[in-house]
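The other protein chains are all here in position, but one chain of the complex has been omitted.
Our next item is subunit A:
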Amino acid sequence: MEVNKKPKFEVNNLNLFYGDFQALKNINMNISSNEITAFIGPSGCGKSTFLKTINRMNDLVPGVRIDGSIKLDGLDIYSDIDVIKLRQRVGMVFQQPNPFPMSIYDNVAYGPRIHGIKKKSVLDEIVEKSLRQAAIWDEVKDRLKRNAIGVSGGQQQRICIARALAVQPEVILMDEPTSALDPISTQKIEDLAVELKKDYTIIMVTHNMQQASRISDKTAFFLSGEVIEFGETGQIFSNPRDKKTENYITGRFG
């Protein structure tokens, strides 16, 4: 239906090695804007590694080597885009909620501040807007000066999402954002993700197949560093083309 839409990311023949170990094998994938793309697969299949490659967080791992290319709006993220600019455009939400040990306000204002915004009124505006977008404004508006470590895990995760949004990214990577949360918080994050895809491109790693089928538009199934199958979520879950995908989603392994 959207065949002609230009992809946000084009991944071509991507291989990634940790020393001698090949963690990603020949990945080819186009990721569309304003959609939720889910990566599923058993532990150690490379889905998180791939996610972290998209905003070059893997650069931090010693001994990592990459060949092939990832293009963001046609520009190679390793050669054409400065890594700092890339991470501004491609934000990340981590598996464990990781707010900084500072106030809620300072957490959300952190990104804008390091990118040079100093004016209080502008920061106030960004903080409020981001917290509203992350659907947590009403819960924390009266305690913005309180330490972000003191709120519940689900609230922490939404503060982290607000913190990522405050940098005004185009893409949000979510690495199992609900795996440490209770079902109600999970529901909130899922609703939020669906809401956010209107304005952002969302790529989400999840262990939870129901989650992938509930909220994602496209799903990629990873196994042993390879993408076994990538397509419309409905098709992957109702009519997988590959036997391995079927075995995984029906719970035969993983």
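By our rule, a contact is a pair of C-beta atoms (placed from the backbone, for glycine too) under 8 Å apart; a residue touches a chain by one contact, two chains touch by 3 or more; residues count from 1.
What we mean here is this: contacts and distances are computed from a predicted model.
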**Message:** So one subunit is absent here. Using its UniProt record, which name fits best from "Cytochrome c biogenesis protein", "Phosphate transport system permease protein", "Glutaconate CoA-transferase subunit B" or "Fe-S cluster assembly protein SufD"?
**Reply:** "Phosphate transport system permease protein"
**Contacting the left-out chain in the complete assembly, out of A:K71, A:R87 or A:K244** = A:R87
**Request:** Based on the whole complex, identify which of A:N98, A:S152 or A:N208 touches the chain you can't see.
**Result:** A:N98
**Item:** Hidden-chain contact residue, picked from the options A:Y18, A:Y78, A:Y110 or A:W137
**Value:** A:Y110
**Request:** With the missing chain put back, which residues of subunit A would touch it? List them for me.
**Result:** 55, 57, 60, 84-88, 91-92, 94, 96, 98-102, 110-111, 113-115, 160, 163-164, 167
